[in-house]
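Sharing a structure with you now.
The complex is shown incomplete by one protein chain, all other protein chains being positioned as in the whole.
To keep things simple, chains are lettered A and B as they appear, and every chain counts its residues starting from 1.
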Amino acid sequence: MRHVIIGAGPAGVVAAEQLRKFDPQGTVTLIGDEPEPPYSRMAIPYLLMDRIGEPGTYLRKDPGHYDELRIDVIRGRVTTVDAKARSVALAGGGKQSYDKLLIASGATPIAPPIPGVDLEGVCACWTLADVRKIIERAHKGSSVVLIGAGFIGCIILEALAARGVKLTVVELEDRMVPRMLNATAGGMVRRWCESRGVSVRVSSQVRAIEGAKGAAPLRVLLEGGDAIPADLVIQATGVRSNTGFLDGSGIATERGILVNEFLAASVPDVYAAGDVAQGRDFSTGAYVVQAIQPTAVEHGRIAAMHMTRGHRHAQRGTLNMNVLDTLGLVSSSFAQWMGVKGGDSAELNDPDRFRYINLQFQDDVLVGATALGLTDHVGVLRGLIQGKTALGPWKKKLQADPTRLVEAYLSTTMPVGHNAYVI
Amino acid sequence: MLRALKLEPEKCTGCMQCEMACSYENEGVFNPALSRIKVFEFHEQGSFAPYTCTQCEEAWCMHACPVEAIVFNPATGSKDVLDDLCVGCKVCTIACPFGTVNYRADTGKVMKCDLCGGDPWCAKACPTGAITYVDIADTGLARMRAWAQRGEATSARFNAPVAKDAQNFDRAKA
Partner (left out) sequence: MAWTKKVLRVNLTRGTVSVEPLNMEWAQQYLGQRGLASKYLVEEIDPKCDALGPDNKLMLVTGPLTGTMASTGGRYSVVCKSPLTGTIACSNSGGYIGAELKNAGWDMLIFEGKSPKPVYLYIRNEHVELLDAAEVWGKSIWEADKILRKKHQDPNVRISGVGRSAETGCLYAGVINDLHRAAGRSGVGTVMASKNLKAVVCRGTKGVGNVKDPLRFMQATEAGKKVLRDNAVTGQGLPAYGTQVLMNVINEAGAMPTYNMRETQFPGAHKISGEAMHQPRESDGKPNLTTNAACFACTIACGRISTVDRGHYTIKNKPEYWGSSGGLEYEAAWALGSDTGVDDLDALTYANFICNEDGFDPISFGSTVAAAMELYEQGVLTKEHTGGIEFKFGSAAALTTAAELVARGEGFGRDLALGSKRFCAKYGRPELSMTVKGQEFPAYDPRAIQGMGLAYATSNRGACHLRGYTVASEIMGIPEKTDPLATAGKPELVKAFQDATAAFDSAGICIFTSFAWTLDDVAPQVDAACDGEWTTEKLLHVGERIWNLERQFNLAAGLTGKDDSLPKRLLKDAANVGPAKGHVAELGKMLPQYYQIRGWNDQGVPTADTLKRLGLS
């Protein structure tokens, strides 16, 4: 069996390893379009902070890893997929035939539609190449404007602050991390950042970026007339699934590649995983692009299983969740953190201490959660949500004091407190 | 033979010797806050629950790690955090549905149970046999038995210290 994987991110690499495990005789080809060995974008902030070097971002540390597993890692950009002929074409002329294809081509930052985004000194923070550009310009005392205070923007806040730059964050929406935190929590993150010297402008739109003479080579112009001088502008206004090369292939796409509950695309023997896949969401059952690391990994594992062992069990869907460290304030959100119709909630808000917990229930089951400043045993939130655990009397206790999470978890899931699987 | 930590809450008295032994072995300090095992107290039920990583087969933490900083230890079956590789992204802390991987702000890394490399100090320190290190098959049996027995107690429970061999608490040798 010939397995070809497009994309060498976490989904692709995990899938490759699983394919090797389930199909020891087959060939596994992993195609990536970046020059470095497969690496993790999640590690980029720590590279920016000089906490690790580039090799520290690599998904697998052993240089012989892929050879040992007989995974053929090819550098190249796939230009088209010919589903009928079962082959993919590479830029520059190469072709790869497959019996089963996994598309894990990831996503790309969307450049905001404003004049000046193509100027020198304006970049995304997505690839190692981007990071090198940022490191070149983000020195102690330089002015940096970050456009977009979403997850991607926020994870590099600390790294930028650690480099000693003068940082301004501009966010279109009314709060920070609007896709992950509600207004209260987002407001808390903003206050935290501001108290640590970051200038945050929410409900604020960039009109244009222009070259400037003077100390800083760039100027970021906002709607309403303000202008912020900048040595470096980082745009982090969201990402889009990389599906462009599939035009005409017959593989159906919407926001990402449409897949079914087996991660199979609309044409036979083609699967999709990770940021490019519009996969099933655990909470709603809807098919959405989650674009998060745990989902990429889970997709990779599950897709490989379906590719080699047939469509045995429908996937229940992946849980949307995120954890974010903004300058030392750790926030996390899970599943339907915004709540559900007819549900109940519990909230603990301690703005002075930057602590916040918000729990969302449907009947006596936890369906979503947000937490700020909570790092101990935070995974039980996933356990409770994904286990659809009936909380019984513990719902009331959690409503009275949401900090009793682990107690609730242990009481409702652990017959004897050990070795009990909740998933 | 692979062994596993067997945790029996009904035998726990809440003395926290396990937490101190764990933090002492791993950090050189008696400090429950740095323990990989934690005893939870259920005051109104009159019970205590020692709780730590089950080294589950799914290894959510290990798979979720973007930089291969959590690895499988074939000698013990544990999933170990490699401190020099961990970047502190915390993805494993939300990925673990058991909540047994914790982030530490002081080191910027995560910590979890690694079975002390096959000689878990919590089990050595537990006076009542609530934490034992046993053949992996035994833990499943105990769980089933406990399920069968669950329900309200009709007899009082007490846990006295149990006999055991003198334990070696030498960090250098261990």
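Quick notes on this one:
Note that contacts are C-beta pairs under 8 Å (C-beta built on N, C-alpha and C of every residue); 3 or more make two chains touch, one makes a residue touch a chain.
These numbers come from a predicted model, not from an experiment.
Only one of A:50, A:210, A:350 or A:363 touches the chain withheld from this view, namely A:350. Summary of contacts with the chain left out: across B:16, B:113 or B:131, the touching residue is B:16. Listed here are the chain A residues that touch the chain not shown: 348, 350, 353, 355, 357, 373, 400-401, 403-404, 406-407.
One chain of the complex is left out; on chain B, the residues touching it are 13-17, 20-21, 23-24, 27-34, 43-48, 125, 127-128, 152-163, 166-167, 169-172.
Everything below uses one rule, namely that only the chains that are shown with their structure count from here on.
With centres set at the average Cα position, the gap from chain A to chain B is 30 Å.
Of all residues in chain A, those touching chain B in their complex are 10, 14, 40-43, 45-46, 51-52, 56-61, 293-294, 297-298, 301, 321-323, 325, 328, 330, 332, 334, 375-383, 386-387, 406-407, 409-411, 414-423. Within the complex, the chain B residues that touch chain A are 4-10, 38, 40, 42, 49-51, 54, 56, 58, 60, 63-64, 66-68, 85, 87-91, 93-103, 105, 108, 139-140, 142-143, 146-147, 150.
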